[in-house]
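These notes concern the structure reproduced below.
Subset of chains shown; positions unchanged.
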Amino acid sequence: MTIVTKSATIQTKGNCDISDITSEVTAKVNESGISNGTVTLFITGSTGAITTIEYEPRLLSDFKNMWDRVIPQNIPYEHNKTWGDGNGHSHVRASVLGPSLSIPFVNKRLTLGTWQQIVFIDFDNRPRTREIVLQIMGE
Amino acid sequence: MTIVTKSATIQTKGNCDISDITSEVTAKVNESGISNGTVTLFITGSTGAITTIEYEPRLLSDFKNMWDRVIPQNIPYEHNKTWGDGNGHSHVRASVLGPSLSIPFVNKRLTLGTWQQIVFIDFDNRPRTREIVLQIMGE
């Protein structure tokens, strides 16, 4: 059993920008030299989150519309009175979706479906440089 | 430390069909021969998701009603224009709930509560055959 920790830096546009990080995660798993194990992905920061989705432009639009409908930006947030940076909705959305994802891989292949990509969602209301931690454990 | 990867195949009815997979997960953990560790469960596919719930018929009905209320099927989805398979809502729900779950076990016992079962939810709009990956790591 071996453990390898890596990180990936990505630039986002904010405002529910959805980045496909599948190829980067695949590359880091390959670099680790580990054949079978789990990659734990973790988002450092409290206005970003991670999940999987079929990375299809119209579906990404549906996903964004859902957040605008369910946890809207344009309603009052107490948090916005504290810091005045207007991203109360970003924090609430990120906490609901969550910062961690664990994906097994077998013979160096992630166990994703054909139409299933790993995505980082930046809920903040401005462009950000983000760090994603990848911890690969296995043998 | 050892790592064992298994999979479980389940038949679903789709349309928010909720399957209790606790006994299958317990059995696979026992088969692994590992006494203490974590089982990482991962759903291959982008219209299914995993969580825990008290597997009580009326609560399952409440859970389904919540999805119909918060992320309804009968509103327009852009994704449905792309493929015409009418499952835009299925994808959005699955991405929110998420494809992975990590559960520790101690002395071969999952650390679940008495009224807490592991469930696979098939949000797709038709019956599906699904594969769930179980990766068991420990000693």
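Lettered A and B in written order, each chain numbered from 1.
Criterion: a contact is a pair of C-beta atoms (placed from the backbone, for glycine too) under 8 Å apart; a residue touches a chain by one contact, two chains touch by 3 or more.
Since this is a predicted model, take the numbers as computed values, not measurements.
**Student:** Given 2 chains in view, how many copies does the entire assembly contain?
**Tutor:** 3
Please note the rule applied: only the chains that are shown with their structure count from here on.
**Student:** Taking each chain's centre as the mean of its CA atoms, how far is chain A from chain B in angstrom?
**Tutor:** That pair's centroid distance is 19 Å.
**Student:** Please output the residues of chain A touching chain B within their complex, sorted ascending.
**Tutor:** It is residues 1, 36-38, 51-54, 56, 58-59, 61-63, 66, 70, 96-98, 101-104, 106, 111-113, 115-116, 137-139 of chain A that touch chain B.
**Student:** Could you pull out which chain B residues touch chain A in their complex?
**Tutor:** 1-3, 5, 40, 42, 44-46, 70-71, 77-79, 81-82, 88, 91-92, 95-96, 98-100, 102, 133, 135, 137
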